[in-house]
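Down below is the structure, laid out as structure tokens.
Here the complex is missing one protein chain, while the rest keep their positions.
Our next item is chain A:
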Amino acid sequence: MRDHVRFWLGSSRQEVRGIAPTLTVLDWLRGPMRRSGTKEGCNEGDCGACTVVVVRPRAGGGLTWRAVNACIQLVGQLDGCLLLTVEDLAAADGTLHPVQQAMVDLHGSQCGFCTPGFVMSLFAMGRDMGRDGAAPDEAAIDDALAGNLCRCTGYAPIVRAGLASIAADDAWRAEAAAIEARLRALDDDEDVVVTSPAGRFSAPASVDALAETLLADPDATVLAGGTDVGLWITKQMRVLPHLVWVGRVAGFADITETADGLEIGASATYSDAMAALGALLPDMGELLRRLGSVQVRNAGTIGGNIANGSPIGDSPPALIAAGATLHLRRGDTRRSLPLEDFFIAYGRQDRAPGEFVERITVPRPAPGTRFRAYKVSKRFDQDITAVLGCYAITLDGGRVTAARIAHGGMAGTPKRATAAEAALIGRTWDADAVRAAQGALASDYMPLDDMRASAWYRLRVAQNLLVRLHAETTGQAPTRLVGAPELAHA
């Protein structure tokens, strides 16, 4: 067992012990490390002013360079990585990184407070550009920067700077092999437990150790990406004496393609799973593109999105419509259940103390099945959903032979629209069927008013989205304002 976390901060190797389990990366950087370039804008992972880059070895060779929000990452989660902040980018002689230079030359900063975050997001994006040789375009930059808010510039000069600099060569390209060697040298299979008077941060290295840890302390808080738990710390100021991080568990983030579909490990991040899920169900990929931001997707996990039982999480309704199965484990006992059965009521899930999500199975869609996921929110990017409508509708000769419809934002849990499904199955897929299903939705749900949307809007939109679904599955008229146009009629 290791009593400390170890990682690299820029060019210095760090061994950190004796810290509070809830110490955030941002507070650690700005406090003891005296790195004040990383800013606190919101302390909830929504503005990106604290964006830093976490570098890890990629399975099968190479590195991943991922932008994350330092305000809701915990220091314990850094184990085994290279952490880069804005102070690390310029060369020793002061020469700016191409992204920094372009931001200067093209007037990408005004007040400058959000700027370090933008620089780090563009820098991280550029790493991927270098890897697959993709040319940057504005849509890709919009996605990369969806988690960085700027109140001064209107973004235009920042996008110009990104276009001008992202693909530029830099010193980091040459450095990559050395970094990878340095990081692989940190690999070990030790369980990590960092203790302090404020509590304990456990990072088991195997799933068996995880099961044991949670069995021994069923009240421990399971930590995956921290995009929710981070806010318990920074906003609710909850006392969390024992955090159990699943990010070190070997194989726990694996995504496996089988003949039947996909097996997604509980600690796979949205970013990890996006490509595979998008290949299986293209509109699931589009939904994930709009889930949170790059920073949130790089940290948050699909397992966590399910386990925390939020009624407004985006992945559960989509996975329910897709017919996903959830696999749970407690000690040595394993069980599986249809995902929709996991959500019992608002704030209550079918999870026993000490039990944890191990993986999710997403089946391959049956022939003739069209899958759609429509996220409706006040703002397109990085916004919590008002209504999420997800559909797997199987058509045979113009008739609906099967339908799975689930919504987010319409009830206290992610919930299937059983009446609407029943109204469709067996019917000709036409305007009358749409009207019948629209009527049935009113009996499926009694949504609430809140600051995101009124009950009226939620129900009306859920009903109207069936019109969009019909249009996309029967014709070619434009139906979407954002995303790749070909997804609409896939």
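Rule of thumb we're sticking to: a residue touches a chain if its C-beta (ideal position, glycine included) is under 8 Å from a C-beta of that chain, and two chains touch if they have at least 3 such contacts; residues count from 1.
The working rule: contacts and distances are computed from a predicted model.
**Q** Assign the chain not included in the display its UniProt protein name, restricting the answer to "NADH-quinone oxidoreductase subunit L", "Effector-associated domain-containing protein", "Xanthine dehydrogenase molybdopterin binding subunit XdhB" or "1,2-phenylacetyl-CoA epoxidase subunit B".
**A** Of the names offered in "NADH-quinone oxidoreductase subunit L", "Effector-associated domain-containing protein", "Xanthine dehydrogenase molybdopterin binding subunit XdhB" or "1,2-phenylacetyl-CoA epoxidase subunit B", the one UniProt assigns to the missing chain is "Xanthine dehydrogenase molybdopterin binding subunit XdhB".
**Q** Tell me which residue among A:Arg13, A:Arg184 or A:Lys235 touches the hidden chain in the full complex.
**A** Answer from the full complex: A:Lys235 touches the omitted chain.
**Q** Please pick, from A:Ala92, A:Ala135, A:Ala259 or A:Leu481, the residue that touches the omitted chain in the full complex.
**A** Checking the options A:Ala92, A:Ala135, A:Ala259 or A:Leu481, the one contacting the hidden chain is A:Leu481.
**Q** Out of A:Gln14, A:Ser36, A:Thr401 or A:Thr473, which is the one that touches the chain we can't see?
**A** If we include the chain that is not displayed, A:Ser36 is the one touching it.
**Q** Which parts of chain A are in contact with the chain that was left out?
**A** Given the touch definition above, chain A has residues 35-44, 46-47, 49, 85-87, 89-90, 96, 99-101, 103-116, 119, 138, 141-143, 145-146, 148-160, 235, 237, 376, 378-384, 386, 450-454, 457, 460-461, 464-465, 467-468, 471, 477-482 touching the missing chain.
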